[in-house]
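Complex shown without one protein chain; remaining protein chains in place.
What follows is chain A.
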Amino acid sequence: MADVHEVPRPRIATGHLAQRIGQPVCFVGRVEKIHPTGKLLVLSDGEGKHATVELSEPLDEEISGVLEVVGRVTNQATIMCMSYVQFREDKSPFDLELYNEALKIIHEFPEYFPFGTGKNN
């Protein structure tokens, strides 16, 4: 399986998961729940909608706050996580609702914010 970090990963919200089954995506959301096994997370997007993230390995650290997850959408419209990053909020809280608005803009104007080049580079 190609390394998902070498291909375009469209930024999406929960509502887009169903249309992107099998595709690499980038999802930003706030940690709501962590399953006791440490292999399942529930994140909420900027509209408060929940998305489930599955990890291949259990978490080895405490995580909270806003996470940016890179992975592939499963048949169940969950995200199989390949990597994640915690957004730093030590200086200022991250405005997830504003990020969601920005997502709407980039989805509306893909010609000004392309994912992928449309050609082999």
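Going forward, a contact is a pair of C-beta atoms (placed from the backbone, for glycine too) under 8 Å apart; a residue touches a chain by one contact, two chains touch by 3 or more; residues count from 1.
Criterion: contacts and distances are computed from a predicted model.
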Complex minus one chain; that chain's UniProt name from "Replication factor A protein 2", "Myotubularin-related protein 12", "FAD-dependent oxidoreductase domain-containing protein 2" or "Trafficking protein particle complex subunit 6B-like" is "Replication factor A protein 2"
Hey, which chain A residues sit against the chain that's not shown? 5-11, 26, 66, 70, 85, 87-89, 91-92, 94-95, 98-99, 102, 105-106, 109, 111-119, 121
